[in-house]
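Apart from one protein chain that is not included, each protein chain of the complex appears where it belongs.
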Amino acid sequence: MAETIGATQGTIPLGLSRDQLIELYYHLRMTREVEQVLVNLYRQNKVIGGLYRSLGQEATAVGSAYALRRRSDGTGDMIAPAIRNLGSLMMMGATPVEVMRQYMAKGDSPTWGREQNVHFTDYDKGYIGLISHLGVMIEIMCGVAMTFRLRGEDRVALTWIGDGASSTGAFHEGFNLAAVKRAPLVVIVENNGYAYSTPVARQTAAESFVAKAAGYGVYGDKCDGNDVFAVLEMTRKAVAHARAGNGAALLEVMTYRRKGHAEHDAQAYVPAGELDEWVARDPVDRYVARITDEGWVDRKDLDEVDERVRREVDAAREQAEASPLPQAEEALAEVYGGSPARAPWTRLQNPDPHEA
Amino acid sequence: MAETIGATQGTIPLGLSRDQLIELYYHLRMTREVEQVLVNLYRQNKVIGGLYRSLGQEATAVGSAYALRRRSDGTGDMIAPAIRNLGSLMMMGATPVEVMRQYMAKGDSPTWGREQNVHFTDYDKGYIGLISHLGVMIEIMCGVAMTFRLRGEDRVALTWIGDGASSTGAFHEGFNLAAVKRAPLVVIVENNGYAYSTPVARQTAAESFVAKAAGYGVYGDKCDGNDVFAVLEMTRKAVAHARAGNGAALLEVMTYRRKGHAEHDAQAYVPAGELDEWVARDPVDRYVARITDEGWVDRKDLDEVDERVRREVDAAREQAEASPLPQAEEALAEVYGGSPARAPWTRLQNPDPHEA
Amino acid sequence: MATAEQKVSDEMSREKPEHVRNTELGKPVTMLEAIREALWEEMERDPSVFVIGEDIGAYGGAFKVTEGFLDFFGDRRIIDTPISEAGFTGAAAGAAHMGMRPVVEMQFMDFVSCAYEPLTNYIATSRWRGSGPVPMVVRGPVGGGVRGGPFHSQNPEAAFFHTPGLKIVYPSTAADAKGLMKAAIRDDDPVLYFEHKKLYRAPFLREVLEPDADPVPLGVARKHREGKDLTIVTYGMMVHESQKAADQLHEEMGLDVEILDLRTLLPMDEDAIVESVKKTNRVLIVHEDTRTGGIAGEIAMRISEKAFEWLDAPVLRVTAIDTPVPYSPPLEDYFLPQVSDIVTAAKYLAKY
Partner (left out) sequence: MATAEQKVSDEMSREKPEHVRNTELGKPVTMLEAIREALWEEMERDPSVFVIGEDIGAYGGAFKVTEGFLDFFGDRRIIDTPISEAGFTGAAAGAAHMGMRPVVEMQFMDFVSCAYEPLTNYIATSRWRGSGPVPMVVRGPVGGGVRGGPFHSQNPEAAFFHTPGLKIVYPSTAADAKGLMKAAIRDDDPVLYFEHKKLYRAPFLREVLEPDADPVPLGVARKHREGKDLTIVTYGMMVHESQKAADQLHEEMGLDVEILDLRTLLPMDEDAIVESVKKTNRVLIVHEDTRTGGIAGEIAMRISEKAFEWLDAPVLRVTAIDTPVPYSPPLEDYFLPQVSDIVTAAKYLAKY
């Protein structure tokens, strides 16, 4: 069993056990390693399309999802990850091999090669895949949260929105609806400095995103998004607030997108020196320094985790690479229940437009 | 010339002259009278479709538009009235006969019978007709205001939005864009208690609409919407702020929709007593009481205005009633520049589908 | 909070109001009443069904379709919303993911344009993307002829007709309205359900319905009038205008017109169309929607693909003209397809 250390100075915060600290580290490291493998695959042209990184934002992804009730039977909390929430997705139970198959468009990916990257769903584990159109997941998760409230379930819906996506009408409509219905929806604005090339100052004139909370009449809070403990604490409070029936919450994390929008982005628009500043605030390094400096965890425990992560990631990579691409005819997949799409008449054995 | 009274206790506020007080009264009265005529026409089935009233909201409509630079040559400020801003529209120069022709779908209405009620435009006088879809005018007026700024013109765009329409994504997208571009756009939230049958408490969880200003990083202010002076003062300040290049403003007026959503609405959802409370706060009565009690204007001056308004409204009604409906073939009006719509082939002299 | 099961039994103890018991009592119903009954009965039958939209609670909706529902079903199943069509349409999809069967009311279907993005991108593709089916209905009033002007009169079917994953229903009779609503609610795919506001209370549509009638299956057209000389493919309000034209054509020249009421526009019952074309060899398509890009095109295309050999004349169409819907009566009347247009077109085809 995990030993929990008492609440004296220098003790582990938030009532976390040593095992939990290691668990958090595992997820931070796993997120980073999976992305590193994806970078390698991308450079080998094995990733189809774009590659989106969360380097530097792992504390936000991991710390926030860790605040949730995680189940694998469809009774836990629900999330809809945004593009920088690979860590949240895996925290809920998505596996590295699933992620890699998604990126490589394999036929046995969770979407059978139809959709990309983190766009996939598992209701039992508690995540709903996003679509590209920014903002719409706020509407969807509002409905998820409303349902929890209407049915009297004490579950919570959590989702994230970029500084950029906060400008969408979908964000406004979905979040206002959740607020007025007191739905248990927690939304975290990931203020990572940019939306593609657009800096936050060209996205909003407001001093902060959490300043919007009052305009929606909801609970608001803000923290350092590169500090796992801060993110976990802030999210836990908001989740408790929502779970207790007090309605929606709007949170803001201050973090930074260290890589470009996607792997192809050369980040020429980033001012000199800015990246270095944020390298110095690396969330994984900070976390490791904190937990080892404080003596909560030994470096060798972390080395073991590193070893384990590497093994798992390597195995996943092998599996994913060995996975087949989908068969062409699988394109006729069901769009409607019970009926596959129609094959083109020009590809029939005996081409005949009467069969179109 | 108008005599302006000095700034001692009991003097006319806001540097207004006696003539200006009478001018304001004229517009309040005119708004009310035009609507009264429309009610009569509606009861006689001469209004086509719905009739939307601004009873009780005249101070908001008149007071806010009075803060603007009004011109008739296309160089003044611009407004887009909402459905309760008949008074603003006429303040900018729309005439009673135009309004009546619109409501009666006459062929010589400003939209030639194509569009309804206050949905009409005059760029010289400075107003753009709304469409029904709520919120979109915020986007449009954002672009108008951005243009003023980009061209270095010191003009201002003003528009209003209902408590209900503030929930639209269009409001959010349009207003955020104006805010971040520091466009000279002033938006007044008309908090009149209801959106159709929906009370404000089911529209937002926020304590006020002006609480949203901080979330957009703009100037905010709030006032009693049934007090002409308060509305004028608040709007003037915001307009000056915008005109000086300091960006957008979000204002809120507290007022009340005394009639139903439209004339057919029996207002069964309104709690007992609420209407009476607001009758007691009638903006025209309050204005009249104030300016006569203070001795700024004689009752008989107002009687003269009443007389003049009645004359003008009667004349307008006569003119509008005498106006013809449009000719059927005018339905083929230009949707594209230079080309009318095609007539149905079935209505040609010699019906022929080759001419479809 | 009460569970859904508890709530349902609470409700059952209350009295069902008179105005949703017409069919039970053997009284005739209007199309609006038929829709109301369908909603009510589905809500009674299945606790996962709820209605969400603007002013549907205390007010009972702009056209009073959900009048009396709030008192009986409570505000957890009759949900008033802020003015945010995209927001509550998307939220309905989220609820559907969680096992609910939402019915979304658009106050006017013209405002479904505000929810175009979630409907065509998120909702229509969900099943295919592996995020599961999205059983939900988006319903509301459509159509012109009521002097509603350009933004309260639209027929928005063509905007969604192009999106694989959506279904579109557009009834023309009270019985179909009820049966199709039931089928739409029970269907696992998202369904847009269009209600012609001019038919809502049309006295000639009043009919006595079977109390225990089955749902009307989606995707199956209905032969509104049997004939052998010419097929009119149509739906909604135009079924009745076509009927008038058919009567006149029969009287004037003994023409025997077949009228096919599509009822479901997507998926389209092309078998029924083809079968009728093979019998009559002449087709006229009639829709109230504007001309260019209206769904007549798809119908003509399918006939070309599947029944070209049987055509004795070109496939023609009668539609509204290519403008927004004008407000003033003379303009709107000119804009809309008229019985006389149908008669003229049918005569042309008959003589071809």
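Each chain carries a letter (A, B and C) given by its place in the written order, and its residues are counted from 1.
As a convention for this text, contacts are C-beta pairs under 8 Å (C-beta built on N, C-alpha and C of every residue); 3 or more make two chains touch, one makes a residue touch a chain.
Predicted, not measured: the structure shown is a model, and the values here were computed from it.
Visitor: Per the definition of touch given earlier, which of B:T31, B:S64 or B:T111 contacts the omitted chain?
Guide: Checking the options B:T31, B:S64 or B:T111, the one contacting the hidden chain is B:T111.
Visitor: Which of A:G49, A:G74 or A:G245 touches the chain that is not shown?
Guide: Selected residue, touching the omitted chain: A:G49.
Visitor: In the full complex, which of B:I48, B:I128 or B:V270 touches the chain missing from this view?
Guide: B:I128
Visitor: Just to verify: which one of C:P47, C:P133 or C:P150 makes contact with the chain not shown?
Guide: With C:P47, C:P133 or C:P150 as choices, the missing chain is touched by C:P150.
Visitor: If the hidden chain were put back, which of C:S153, C:T290 or C:Q338 would touch it?
Guide: Among C:S153, C:T290 or C:Q338, only C:T290 touches the chain that is not shown.
Visitor: Residue by residue, what part of chain C touches the chain that was omitted?
Guide: 110, 113-114, 116-117, 120-121, 124-125, 128-129, 150-151, 158-159, 161-165, 266, 268, 289-290, 292-301, 304-305, 308-309, 313-317, 322-324
Visitor: Taking the full complex into account, what residues of chain A touch the chain not shown?
Guide: On the side of chain A, residues 48-49, 105-107, 111-116, 119, 131-135, 164-165, 167-170, 195-198, 202-204, 268-269, 325-333, 335, 341-344, 346-347, 351-353, 356 touch the unshown chain.
Visitor: Where does chain B touch the missing chain, residue by residue?
Guide: 110-112, 114-115, 119-121, 123, 128-129, 131, 133, 136, 138-152, 169-170, 172-174, 176-178, 180-181, 333-337, 341, 345, 353-354, 356
Keep this in mind: only the chains that are shown with their structure count from here on.
Visitor: Which chain's mean C-alpha position is the greatest distance from chain C's?
Guide: Most distant chain from chain C: A.
Visitor: Among all chains, which one's averaged Cα position is nearest the averaged Cα position of every protein chain shown?
Guide: C
Visitor: Could you state the distance in Å from the CA-based centre of chain B to that of chain C?
Guide: 36
Visitor: What's the distance between the Cα centroids of chain A and chain B, rounded to whole Å?
Guide: Once rounded, the distance between the two centres reads 46 Å.
Visitor: Among the residues of chain C, which ones contact at least 2 other chains?
Guide: Residue numbers touching two or more other chains: 82, 84, 86-87.
Visitor: Which parts of chain A, given as residue numbers and ranges, touch two or more other chains?
Guide: 169-170, 172-173, 176-177, 180
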